[in-house]
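Submitted below is the structure of interest, expressed as structure tokens.
The complex is shown incomplete by one protein chain, all other protein chains being positioned as in the whole.
Chain IDs A, B and C follow the sequence of writing; residue 1 opens each chain.
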């Protein structure tokens, strides 16, 4: 088992302390609430999609460092992507945080710091909550939970 | 553990094959049905009590050799006893079939052959079904079960 | 915890029961000074050492309450516990592991379906269809439900061989039939019901059906998708696993629509004092701390059975049944109850002049463990006008020597009661 500081890297601690894009998106085209019943973490994701491209995305909610940092980094990573690209990004992210020995793709940027969570299976849901919620928002579901 | 022929003594096999007093008591003053839900054995006991003395007692029903012989021997043993004496007899019988190393009292007669059942705890209820039912009949309960 | 078994049952090699018997410590003990011939696996099978060890290992190495712990012990216990769903899924060829609900056993599974699936669909005058050969656990829950709701129990009778007529099953389905529940293999008669056919007949009329697999899963390959039924269940203690655990399989879309059964921790999504949201299946049906070590040990029992191979077990038990039939049919005054054409390794019998209870006691002294009684199936007893039968039933560890011991025991009974 890796050292805990592999999980709680500087970037994560920083995004936890000073989350980016923790605000409303006004006006927004999509919105969903996410909930992790195991730990009580809650997140709301709002997105504005224009011409098939993510124009703005932000989050609100309370959660642990992993879920807060993951949401914060996600909002930074997805701006300007097409829906198709965003979905693809999510799937590669999901693969990265659940599969041993997978290397992050070069275009994944800061998101790569979350790879350490795969050594902590109980925490994977913390890392993916915001992403699942985003997917739900884009698909028009109102609420998602990571049971 | 004793040999099985200590349990299935001649007397028991004989009473099983040719049960005594397997009939109605007409008229009777008391009656009760007994049932052992674990093995399906059923017994009906009818008694005629006159002036506080058991004038006649008989049984009907289906059961294993132990319960049939026990009922048969019981009907033979109780005739002429006062209710008090019958109850006392039952308690001594119960003690005999449930307690190691107890010797039968000299007045217990054939009933003593049932002592072997104490080495077979699952069969004690077979041996006592008729007696419990008799007690219920005398106390005016209608049905008794040896769960 | 052991990995999912890599075993694929591709050969038709007979199993070596003598060798398998050595996997079971209890079967090495003498009984009444004689080798133990354990012929009561239909009541509960014995447990191989590796299952006993698997359960002990949980407590020695990675026990903790599951689901909500972030520390490693809890994580490991949770993974092992959840991992058994895939084992159950594979054992009965269910489509999806989320369809596997852990229950105490077959009885609880049926109660769960009665409460959460059938009850909300039932109105006064509706009907529930069962057969005359059901175990009490597939009778009483429906009686209770019928009494509560004003519904009726409709019963498909058995014939004197112990079989039901599928056409008669169809004929008893009415407009008001809301559910059918039938046993796969009878625990008294050994009858193997044509559950694929019965399911088709029920579905033709839009009637959902549960199959009670308590006596099937330990003894033959089971494929719920081939059967086509809606619910299927079994108990681990008959599948070389521990007592107190079992599984219910149900179609996901049905489970997803069902209200919870028991309620408490772990089956909820969110609780306020005003309102509660429920979790998805299977968690919705698993309130409270479950039998964690029992589930994991059930998985080990399943691995064991799959490694031996359910088809090999079926062939082995069929051969034993044929041998036992041959030997018992030569005994004067002995009558076998249940002569279905398609029959599993369960033989009920009676002997003139000897009550089954006495037979049980006498056989025990000969080292032969059989069951005597109504086998929790009084309606079958009533059909044959009996209060009780003696019953010998086989597991993968039984041998012809066990049948020989049974016959010697019967001789002893006849000596005393002949």
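Methods note: a contact is a pair of C-beta atoms (placed from the backbone, for glycine too) under 8 Å apart; a residue touches a chain by one contact, two chains touch by 3 or more.
Keep in mind the model is a prediction, meaning the values are calculated, not measured.
Chemist: Identify the visible chains that the left-out chain touches across the whole complex.
Modeler: Taking every chain of the complex into account, the missing one touches A, B, C.
Chemist: Touching the left-out chain: which of C:17, C:31, C:151 or C:416?
Modeler: Only one listed residue reaches the unshown chain, and that is C:31.
Chemist: Out of C:15, C:376 or C:407, which residue would touch the omitted chain in the full complex?
Modeler: Residue touching the absent chain, from the options given: C:376.
Chemist: Pick out which of C:202, C:293, C:312 or C:386 touches the chain that's been left out of the picture.
Modeler: The one listed residue touching the chain not shown is C:293.
Chemist: Which chain A residues touch the hidden chain?
Modeler: 1, 3-5, 7-8, 13, 16-17, 38-42, 62-66, 68, 120, 122-123, 126
Chemist: Contacts of chain C with the missing chain: which residues?
Modeler: 25-26, 29, 31-32, 38, 40, 43-44, 46-47, 49, 51-53, 55-56, 59-65, 68-74, 104-108, 110-111, 132, 135-141, 143-144, 153, 155, 235, 237, 242-245, 260, 262-268, 270-273, 275-276, 287-294, 357, 360-361, 363-364, 368-373, 375-376, 378-379, 382
Chemist: Pick out the residues on chain B that sit against the missing chain.
Modeler: Contacting residues on chain B, toward the hidden partner: 1, 35, 37-39, 120-123, 145, 147.
Here is the rule we go by: only the chains that are shown with their structure count from here on.
Chemist: What whole-number Å value describes the gap between the mean CA coordinates of chain A and chain C?
Modeler: Taking the average C-alpha coordinate of chain A and of chain C, the gap between them is 45 Å.
Chemist: For chain B and chain C, what's the span in angstrom between their mean Cα positions?
Modeler: One centre to the other, that is 38 Å.
Chemist: How many angstrom lie between the CA centroids of chain A and chain B, rounded to a whole number?
Modeler: Between these chains, centre-to-centre, one finds 77 Å.
Chemist: Going through chain B residue by residue, note those that touch at least 2 other chains and give them in order.
Modeler: none
Chemist: Specify, in ascending order, the residues of chain C that touch 2 or more different other chains.
Modeler: none
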